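Now for chain A:
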Amino acid sequence: MANILETKALTKRFGGIVANRGINLAIEQGKTTGLIGPNGSGKSTFINQISGMFPPTSGSILFEGEEISRKPACEIASMGIARTFQRIQLFGHLNVVENVLVSRCKFMRASALDIALGTARVRHEEKAQFDKAMEFLGIVGLDGDAWKLPSNLPYGKRRALEIARALALEPLLLLLDEPAAGMTKEEFVEILRIMEILKERKITMLLVEHTMEFIRKAVDRVYVLNFGEVIAQGSFEEIERNKAVISAYLGDENE
Partner candidate 1 sequence: MKKALVMLMVVALFAGVLGFTPVRAAEGAIVQITIGSTKATINSKAVVLDQPPLIESGRTLVPFRFIGEAIGAQIGWNPAKKSVSYVLGNKNIVLTIGSVTAIVNGVKTTLDVAPKILPTGRTVVPIRFISESIGAKVDWNATTRMVTVTVAAAKPSWSTPIKIVLSAPFTGSGSILGTYCKGGAQLAVDEINAAGGVNGAKLDLITYDDQANASTAATVVRRALDSDKAVAIFGPNMSAAVLGVHALAQQAKVPMLVGATSPSLRYDTTHNDYLFRLRADDGVKVAQQVKYIVEILKAKKPGIILGSDDYCTSALAVAKQAFEKYGIKIVDIESMKEGDKDVTAQVTKLKNAGIDVLVGLTHEPEAAVVMLKVRQLKLAVPIVGFSAWGVPAFTDLAGDAAIGVISVQGFNPADTDPTVKKFVDAYKAKWGMEPSDPAQCYYDGVYLLKKAIETAGSTDPVKIDEALKTVEYTGVQGLMKCDALHNFTNICYISQFNGKTWKVISKIP
Partner candidate 2 sequence: MVLSDLLQNIIGGVTVGATYGLIGLGVVFLWQSIERINFANISSAMLAAYLFYTFYTQLHLGFLVAFVVSIAIIAAYGLALRHLVLEPINRHGGDKLEFVVATLMLCTFWLSVVKVLYGGIAKPFPPVFGEATSFVQIGSISIPSVYFWIFFVVLVLVLVLYVLLQRTMIGKMFRATAQNKEMASLVGINVGMTTSLAFMLSTSIVGIAGILLAPIYFVSLDLGGGPIGVKGFAAAVMGGLIDPLGTILGGLSIGLIENFSTLFISSAYKDVISFVVLVVVLVWKPRGIFNWTTKGD
């Protein structure tokens, strides 16, 4: 299987701090790759660079063989990389279905003139996108909450909504930043169920997580970061036995 994304010697400096140092990472098509590491090890910085929120200091990011490290976020999103956030970020003034709909803008084919004139084509397209949005809500089990404001949803459903919004981009690669953070047992079960659906749909994912149980169940391959560097990689079982990982990470943060 080919790698959908590869980073080569990816380095990010913030002033004197090196948040990512020469990271070489590959994400295989159709697989779920895990990225773990202690707090402050550079996981979020890595994911932020891939999604285009800020450019790397040096190194490259190849997405389907194309260099994307200098592209703006909206272009990267349109190319097929979607993400969620550690702290849930939703559009608070938009209702649930609208939150998903905004991800569908790149699928609109109507011209500015069509929009200005409100032609049948626009109306038809918007209807189609609405149906699509509802479909994605259905995947995460939110189709019954379409007209609510996100603020009126429980935490777990907000997390699910964020995933639905990312899915609506029909991404080739989905970046999930600690999707199980701060969840109750029931919510945890629900998010695992969603992960299963995503895996069934053969969606390539990069999963940043703290929860070992979650990682164990979800990932095919794991990278371990410490102080901005990759200190180990392999299957979860291999990682679990790795001495460096145990001392750097598992040793002092056992959940």
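A quick word on the picks: all candidates are chains of the complex that A comes from, given by their letters.
Assume a contact is a pair of C-beta atoms (placed from the backbone, for glycine too) under 8 Å apart; a residue touches a chain by one contact, two chains touch by 3 or more; residues count from 1.
Predicted, not measured: the structure shown is a model, and the values here were computed from it.
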{"item": "Complex partner of chain A (touching, any copy) among 1 or 2", "value": "2"}
{"item": "Footprint of candidate 2 on chain A - complex, ascending", "value": "51-53, 72-74, 77-78, 82-83, 89-94, 98, 101-106, 108, 115, 118, 122, 126, 129, 149, 151-152, 165-166, 168-169"}
